Structure formats: C-alpha cells, structure tokens
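Note that this complex is displayed minus one protein chain, with the remaining chains in position.
Right, chain A next:
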Amino acid sequence: MSIEIKTATVEPIRQTFSHIRRRFGDKPASRYQEASFDIEAATNFHYRPLWQPEKRLNDPSRTAVQMADWYAVSDPRQYYYGTYVQARARMQENAEHSFAFCEKRELLASLPAETRALVARLLLPLRHAELGANMNNSGIAADAFGTSVTQMHMFHAMDRLAVAQYLSRIGLLLEDDGLALLAEAKQRWLDEPAWQGLRRYVEDSLVVRDWFELSLAQNLVSDGLLYPLLFEHFDAQLVAIGAGQLGMLTEFMRLWFAESQRWVDALVKTAAAESPHNRELIEGWVSQWRSRAVQALLPLAEAGPGRDALDAIDSAFGARLKKLGLSGDAA
C-alpha cells in the first residue's frame, strides 16, 4: 500500500516563459532550458562600443562562422551554473583526497630525483599555458553570442584556472622548496627551447580576434592534442617507471578533459553542419592550428612519451575530426 499526502492543487496559467515556449513548445521546461536560451539581449542596442565601434554591443558577427540561430548549439552536459558548480565540487572533493593522501604519505617526495625532475620539466610549465586557456575562454564568453554558447566557455575558463592551480600544487608537493621549483618552471616556459613552440602557440592565440577560431585553436586543437600527450601518454610512461602515484594528482585533468570534449564536439559539429561556408572556415582553421600544435608539441613528446605517442594521438585526433563532419586528414 502506498501513502499519499494530499496537497491543494493550483492549476498554473502557463507552463513556462514565452521565449521558452516559442522555442521548445508549450510544456514544462527544464531548468537548463529556462537558464540558457534567449535571455541575452539581441536588439535595440543603444551605443556602439568605444572599444570596437564597428560592432554592436552583442553581435553575432564577432566570428566569421554564421548561424541562423546560435542557440542551436547546446551543452550535452546541460550545465547551468548550479549543475556546473555541483559537478565540479564533487570532482574537487576527490582531488582533495588525493592531494591530502599524497602529502600525508609523501608519495611524491619519495620518488627518485630524476622522476621528480621529469615531472617538473613536463607538467609544471604547463600552468602558464592553462592561464592562457583561461584568458581565451573568458574572452570568448564575452565575444560570443547566446547564453548556451557563452556559458560553456565561461565554465571552461574557470576550469582552466583550476587546472593551473592543481598543477601549481603538484609543484609545491614535489620539492621542499616548491616555490623555487615553480620559478624554475616559469623560466623553462620563458626560455627552454622545448617549450617555445607551445608558448608561441599560446601567445599567438591570445591575439586571435575571431572567437570561433580561437575556440578551435584552444579547446579543440591544442587541448585535443596536448591533454592526451601529457595526461594520458605521459601518465602511462610514469606508471611504467613506477611513478603511478602522480596519476592520482592528474586524475582531475583526465576526467575533466573527457567530459569537456563533449561540449567542444557539440559546438564544432553543430556549426560545421550548418553550412558549407562554416565547414570550409572550420576546416581551414583546424588544419592550420593542428599542424602548428603538432610542431609545438613535438619537443615535449620527445622529452616524454616519444614521437610515436604524438603520431598516435594525432591520428586519433583525425578520427575525432571525422566524427565531427570534418575531413580529419593531417595537413
């Protein structure tokens, strides 16, 4: 027998907001829908931006990619702020346990010096690249049009800051004087030949004005090659030399990358499917940034999991592009 609590029923006079009804039909809407669609101002702007007088304040033409409706892009994770922070809070709780455990057991400090040096060399300078990714995504959140597109980039911007902070904390755990180690890593980022390709790639991305191109250069191409290289193949290399504990501290990055690729793919796939014009633009940008990224990552691959690993990653990346409706052939 079931129990039934009686409540007074009050018939609603409408199911949802009018703009949500126009888009999704006259039925109760999800919180993701009510939070993410048609709430950005779209018309009757008062003043031209002093910083970009040729554009309107909110302007879909800040990219050459054209969509009849930018809200056609949506997030497969259906993140709005509340679901986003709750998902990340769960991930950070696990990461926190791992950091605490490693610190308590001195799992990093007990690694051989050369292993610690390898980790410092290949992971720590990356914190600066992550700050670049943070800036790029915050800029895209400002330049792009439509909440369903911009919020994914805003969340992504904050995620990148978090990754930079986790990487920094790995540095602080690696040596007694973690600050000196991080300073050394910054010097590598600035001077070491192996990092200059990536640093140039990042600095060049910071001056890209077309936000869609920038999202491809950063979130699809650079991340799509770099994360598998440094958080999967390099991790496997560490496991092979008996330093698998480091993987506890980079697990966040792997989980995060697997999750965030989903929205990047949805964005690219939807925009490429819209028109041959979009597809051509996207193909051109992807091919140009991809060959640059592969070049930039080559010295890091050679210092770590090897050139073959990078080749394998690049061909898997080509397969991913094919699934998105792009040619996927290496340049």
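Just a few scattered comments:
Quick note on the criterion: a contact is a pair of C-beta atoms (placed from the backbone, for glycine too) under 8 Å apart; a residue touches a chain by one contact, two chains touch by 3 or more; residues count from 1.
Here is the rule we go by: contacts and distances are computed from a predicted model.
The UniProt record for the undisplayed chain lists the protein name "Phenol 2-monooxygenase", from the options "Protein-methionine-sulfoxide reductase catalytic subunit MsrP", "Phosphoribosylformylglycinamidine synthase subunit PurL", "Phenol 2-monooxygenase" or "ABC transporter ATP-binding protein".
Touching the chain that is not shown, out of A:A72, A:V85 or A:M248: A:V85 (per the contact rule at the top). Which of A:R77, A:K186 or A:K269 touches the hidden chain is settled by the complete complex: it is A:K186.
Interface note for the absent chain: among A:P49, A:P76, A:G244 or A:G284, the touching residue is A:P49.
Where chain A meets the missing chain, the touching residues are 7-8, 10, 12-19, 31, 34-35, 38-51, 57-58, 80-82, 85-86, 88-90, 92-93, 95-96, 103, 106, 109, 127-128, 130-131, 134-136, 138-139, 141-143, 147, 150-151, 154-155, 157-159, 161-162, 164-166, 168-169, 172-173, 175-179, 182, 186, 189-190, 199-200, 203-204, 206-207.
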